[in-house]
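Note that one protein chain of the assembly has been removed; the remaining protein chains are unaltered in position.
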Amino acid sequence: MNYIYIFTGLGVVSLFLGLLEKEKLIKYLTGFVLLISLGIIFTLDEKGSYFNQMLLADDLVNPMLKVLLFLGLCHFILFYNTGEEFKLPTAEYTALFCFILVGAIVVTLEFNLVMLFLGIEIISIGLYIIAAGNIQDEKSREASLKYFLMGSFSTGIFLLGITFIYGVTGSFLLSDIKTVSSGIPEGSSPLLLLGTLLILSGLAFKASAVPFHFWTPDVYQGSPTHVTAFMATLVKASVLFAFIRLFNQAFLVTSQTWQNSLWLIIALTVTLGNVTALYQTSFKRMLAYSSIAHAGYMLMGVLVPEDPSYKSILFYALSYSLASLTLFGIYFLLEKKGKADALESFRGLAKQNPELAVLAAISLSSMIGLPPAAGFFAKLNIFTQAFINGYTLLVAIALITSLIGAFYYLRVIGLMFKMDNSVEKIHVGLPFRLIVWVQVILLIVFGIFPALIQ
Amino acid sequence: MSNYIILVPLLPLLGFLLNVFLGKKHFSKAMVTTIALGSVALAFLVTVITFFEFLNSGEESIKVTYYQFAQIGSFSLPFSLLVDPLSLLMMLVVTGVGFLIHIYAVGYMSHDVDYPRFFSYLNLFMFSMLLLVSSANYFFLFIGWEGVGVSSFLLIGFWFKNTNFTYAGMKAMLMNRTGDLGFFAGIMLIYVVFGSLEFDKVFSRANDFESGTFIITMITILLFIGASAKSAQIPLYTWLPDAMAGPTPVSALMHAATMVTAGIYLIARSNILFALAPVTLNIVAITGLCTALLAAFIALSQNDIKKVLAYSTVSQLGYMCMALGVTAFSSAMFHFMTHAFFKALLFLCAGSIIHAMSNEQDVRNMGGLKKHLPITFLTFLLATLAIAGIPPLSGFFSKDEILVHAFEYNVVFWGFALFGALLTSFYMFRLLFLTFYGEFRGTHEQKHHLHESPNVMTYPLIILAVLSAIGGFVGIPQLLGGSQKFDKFLEPVFSKAELKLSHLETAHLSHATEWTLMGVSIALIIMSILLARRIYFIKKIIPVSEKVKLSFWHNLSYHKFYIDELYRYILIRPMHFIHDFLNLRIEAGIIDRKVNGTGDAVMGFSKYLRLLQNGKTGYYIFGMVIGLVVILALNFIF
Partner (left out) sequence: MGSISINYYLYLSSILFALGILGVLTRRNAIIILMSIELMLNAVNLLMVAFSAFMGDSSGQIFVFFIMLVAAAEVTVGLSIVVMIYKHNGSIDINLIDKMKW
């Protein structure tokens, strides 16, 4: 809860400082606050509930908060010098990132549909704004508009679902929902079913699941790279957390109702995500489709109604986010060199920048799911859980599409190591280097000690 | 201290990482050396301390679990190391002898440009080997197993500019791989049958099985396949002689003392499984014996000093194998230890000689080196006496034990084993005489260059010589009034197996028989030494050059029984043929079409699929609505 205060405060302060044109101070302050918060969360667990159980911090929450803050810190360090190039100066970016982070924290802490709604909206509205970070770039504006229109639309559907649930259970509190719905016999309440499905659809939009994924390629491609990075990692993680909270806790008892639909969604998601990515020439778009597929894999964890599933999703989200951040970070550097948004910018990277190439290669192999990178264990966990619970066909589909998906990752790796003379040596700043190395090392470390993520 | 056992494999790993990443550019040679040697020395120290603690504690075995490596459903895989007599023995030998060889290598490789790379690979090897022997479950043993395979490949082909050497490395790798297949299959079966890969669990559950159970026999055969590849038994031994392409310290470390004993270790560790499979034991014993004999026979006529030693190693491994097969487990381990001492010593001496002879390895060009390389000569002599089995050197005790057990098993067996021992002493002394005695047969420049090796190389020689001499005293049999400390030490490891086998126990030999056997073997060995002396020293017969035609048996031995050629004929040629056939007809024709077709289909699918995303928002929202409607409909119709 404190974190909400801290980051809201930080956001507001940034805005003021921006007014006073103290850009540097903003950066240092943000970094400082992030570090402190990270330190606190690792030493002091959050416990307790606020506002009459609207926000609840229990054991599920703390690891998630740690992950969020850590990712936030990484993201900040990676991209902290973005302000100058883009139209939105540092203050606004920082403030918006803080607010979005607050939204993510709210989503993590929520135990009440109202809070969930609020958190999601805070995230979304913040994202609508910064998606248009490059005002000059028409793609960016387009991304913002599309995201906004489709986002609001899905919010409407989400809300309708909440309303139906409320109508049936009489409360917004997740535990109450659970209690009441367990008392309702199967199939006797179409309203409950409808509500659940609508909420599922609304959230699926945020998580880029098929058939609600249409915004993802365009928005990811159009937004400025660091914004996309934020979307693909933090936001996705929070949304999936919302899924866990909702579907593994509140809606657990009504699982018959939504499991089949989720099954279908997952199958479509992993297929479409991986297959469409094959033909992309734009790196960000490719990563967008890839994130669709990964969302699908993470959703597989939601199907399994048990505690371990939560850990496996979290682990997957973490490893995916680390790899993503690294890739976006590296791509960000390439972009600055003036190449268009294309896969081709990776060509010959290894020749002049072997360090970057290796880092990217490791991240890519984590995304494919190759040992000893963490991605392998993440996938293994999720697939095994699903398999144990009888979703054999789904696991088969996931495996096949994962295999198909390996191709486009490998293509990038191949491009990088072609010894063509393409990109000149990029000078990488120290903080960037540091954080990227940390990320990659973590990827490997988690690959070797997968049980560490508890 | 047992809890720190992880340091033993970990320190060399650190050494490897430091040297491989920073060694070339950032470290001075002294730094590289310190890291490489220091890590091994520290590992040795830790092992020694743990060893003494262990002896005092009176425990049978201590398992230290560090963390849970993976936990998927009910499959749990902890990373744990085992401190027990067997693993301690292996660790002591590996770190101790390894350390001595490291010291030697400092001198041997001092002129080499790739000095840091060499030592980083050595450390990598140490790490893998130590992981292999200290692991408490089959999984990490396998990881270490693979690790030594990789290190072996890297080190054999170290001077990679010479393609022959890299081929040798590849050959080693391929043969190892073949064995690994069997090993891996064995591991999987173990999991299926016993539900775990942890040694303690597997072995305690094994107790409930009947002897001769089919599945256990399968498991042991598969494990033996893996072991025989690593430990160079028939038919997977031909890589070892070729592995001599690597620098001599490598040959000493891996192909004499440690890596090749991994297979022996595997079987010894899994003793209870083997005890339940008498069929496999027989196979192991016979294979061991045949290998021992075959290799000894080939060694008789080899002219390359390292090749002789290589075949000698194969032969001695055969003895260890045979010992395992006749259920003399601790004898096998005893011989492992003594062999490590004298074989490493022999190789290091060979290195010394080669170094002195400006990289000459053919003994026909040597001779009379006694004067010029006194320390090398003395230590070599000692090692040769040890390997021949002359008391009171270490080799005598270990070999004698094996022969005794062989006799208990089967008299004919013993006969052949003894014959092999005679061959061993013969070819070793042949080597000695040809190299050190007589007139120098090399070129003028070589003579000029002859010098004893520097101290850094001779000190390890001396230490190893001492060990070869006194190392046997830990295993003096009761016969001679000894206390058999060695056997007692290893007893806990093998006790359960011994119990299982007790029904097979043949009567213990009477002391008289033992004395007789001992006397007979010593006498015959001395005779073979004298024979060698007669031929090579007194009569000064020198092996002839390639061109001269040889007698049939000589030919057979010299050309290694044409086994390599045989392999080429029956395995490689048909393989090429099948490969061509499959490649052209089936692969290109059918499978490629299917696979590429699938790939193209998917790409085509992708091409069209992405048109789904046409950029128009309204269309997107429409898609969403359709999706929603479908989901709702599906739910309400069913």
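Observations on the structure shown:
Going in written order, the chains are labelled A and B, and every chain counts its residues from 1.
Following the convention adopted for this analysis, a contact is a pair of C-beta atoms (placed from the backbone, for glycine too) under 8 Å apart; a residue touches a chain by one contact, two chains touch by 3 or more.
Quantities reported herein were computed from a predicted structural model and do not represent experimental measurements.
Remark: the omitted chain is touched by one listed residue; of A:109, A:132 or A:246 this is A:132.
Within the whole complex, the absent chain has one touching residue among A:62, A:171, A:260 or A:389, and that is A:171.
Set against the missing chain, the residues A:38, A:160 or A:400 yield one that touches it, A:160.
Interface residues of subunit B facing the missing partner chain: 610-611, 613-618, 621-622, 625.
Where subunit A meets the missing chain, the touching residues are 113-114, 117-118, 121, 125, 128-129, 132, 135, 138-139, 141-146, 148-149, 152-153, 155-157, 159-160, 162-163, 166-167, 170-172, 217-218, 221-222, 285.
FYI, only the chains that are shown with their structure count from here on.
Chain centres here are Cα averages; for subunit A and subunit B they lie 49 Å apart. Here subunit B touches subunit A in the complex through residues 67-73, 602-603, 605-607, 609-610, 612-613, 615, 617, 619-621, 623-624, 626-628, 630-632, 634-636, 638, going by the rule given at the top.
Interface of subunit A with subunit B (complex): residues 145-146, 149-150, 153-154, 157, 190, 193-194, 197-198, 200-201, 205, 210-212, 214-215, 217-218, 257, 260-261, 264-265, 272, 275-280, 377, 380-381, 384-385, 388, 404, 449-452.
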